[in-house]
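All protein chains of the complex are present and in place, except for one that has been dropped.
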Amino acid sequence: MIPLLALESSDRYVAGAYLVFLLLLLIYVAIMAAKLSRIQRELGSLAELADRSRPRGASHDVGEIHEREQEIGTVREQAQREEAAR
Amino acid sequence: MANALNSITLRRLAIATVAVMAAGYALAFFAAPEDADQGFIQKIFYLHVPLATVALCGWIVAAIHAIRHLRTGDPKHDARAYVSIHISVIFGLAVLLTGAIWAKGAWGVWWEWKEPTLVSFLIVFLLYATYYPLRYAIEDRDRQARYASVFAITAGAFVPLNFLAVRLAQPLIHPRTFSSAGGLPDSMLWPFLVCLVGMALLWTTLVWFELDSKAASGNLKRIRRALEATA
Partner (left out) sequence: MTAFGALLRKDLRVELRTLRSLPAMALFAVSAFVIFRFGLDREQLSGELAAGVLVPTLLFAALLAINRLFVAEREEGGFDLVRLAPVDRTVLFAAKASALVIYLVVLELVAVPIFALFFLDSATGLLPFALVLLLADIGLAATGTLISTIATMSSARDLLAPLILLPLLIPLVIAAAGAGEHLLAADGPDYGRFGTWLGLLGLYDLIFLLVGYATFDFLLDD
């Protein structure tokens, strides 16, 4: 009776120890997940900030010059079309 | 540590960790024989002792990074020392909890003051727990890093000295309760060594993970500053 009881309880303690370790790892993962979501949120707000600041700023960025060329092109096309219509 | 492994990616490291740990614990539970004295409860040994060994080595690694930080003034080394201590403190908490469970299972008490290794570990853990209030109490970035490094070196020197002191405090004839790895039969030594390597890999993976996460949030802050300056 007594040895059987002892064996059962030793099983429990071994399982307990490994579970404690697993639990600590899971808590760590949860904390890192919270950190990751904070980074994600920050990244989102930065992307928004970048979107908003692009059209206003008069920087010499290639994309912007390209956009400008397209704008000039459409204006010119429109003018030609108007002339042809007249 | 991180330097030597620079060419390996975090992903490969994580895969290696999972593989070695799975192999180690499979060996520990299915291949290693049951201990003649302690029975099944001895299986905690394969978890508890690698955790403790790796945590202590991690603190020593932190002291080495701290020395490099003071030598070079490069904040990269301070970040490594910080993260090494942080992961070792988490491992240390696991060591104390699994140690208490082992003591309860083997001797029927949750804490055993006569076991010098466990008591030494508690003292070292308490010391490293003060690393966080120390860092938070110093606002200046540069000074915080330097003071944290001085602490890491002091504490690193303290670790072996403390183990010696606590061992000396035990009566000389007290039997060693946790047999050290030297006295193990081969059939237990090999699983133990695989578990130890697995635990060391886990420590390295977590340190790497945490450092990457820190670097990512640091870069985000820099980008925000740069964007806000132009906007």
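Per-chain residue numbering starts at 1, and chain names A and B are given in the order in which the chains are listed.
In this text, a contact is a pair of C-beta atoms (placed from the backbone, for glycine too) under 8 Å apart; a residue touches a chain by one contact, two chains touch by 3 or more.
Owing to the predicted nature of the structure, the values given are computational and were not obtained by experimental measurement.
Novice: Name every displayed chain that the left-out chain is in contact with.
Specialist: Touched by the chain not displayed, across the whole complex: B.
Novice: From the list B:Thr9, B:Thr72 or B:Thr154, pick the residue that touches the absent chain.
Specialist: The missing chain is touched by B:Thr154.
Novice: Touching the absent chain in the whole complex: find that residue among B:Ala19, B:Val109, B:Leu126 or B:Ala226.
Specialist: From the options B:Ala19, B:Val109, B:Leu126 or B:Ala226, the contact with the absent chain belongs to B:Leu126.
Novice: Of the listed residues B:Arg12, B:Arg143 or B:Arg222, which contacts the missing chain in the full complex?
Specialist: Candidates B:Arg12, B:Arg143 or B:Arg222; residue touching the omitted chain: B:Arg143.
Novice: To test your reading of the contact rule: which positions on chain B touch the chain that is missing from view?
Specialist: Residues in contact with the chain left out: 70, 123-124, 126-127, 130, 133-134, 136-139, 143, 146-147, 149-151, 153-155, 157-158, 161-162, 164-166, 168-169.
The criterion applied here is as follows: only the chains that are shown with their structure count from here on.
Novice: Just give me the whole-number Å value for how far the CA centre of chain A lies from that of chain B.
Specialist: Between these chains, centre-to-centre, one finds 31 Å.
Novice: Show which residues of chain B lie in contact with chain A when the two form their complex.
Specialist: 39-41, 43-44, 47-48, 51, 90, 93-94, 97-98, 101-102, 104-105, 206, 209-210, 213, 216-217, 220, 223-224, 227-228, 230-231
Novice: For a test of understanding, state which residues of chain A touch chain B in their complex under the given definition.
Specialist: Spelled out, the residues of chain A in touch with chain B are 6-7, 9-14, 16-18, 20-21, 24, 28, 32, 35-36, 38-39, 42-43, 46, 49-50, 52-53, 56-57, 59.
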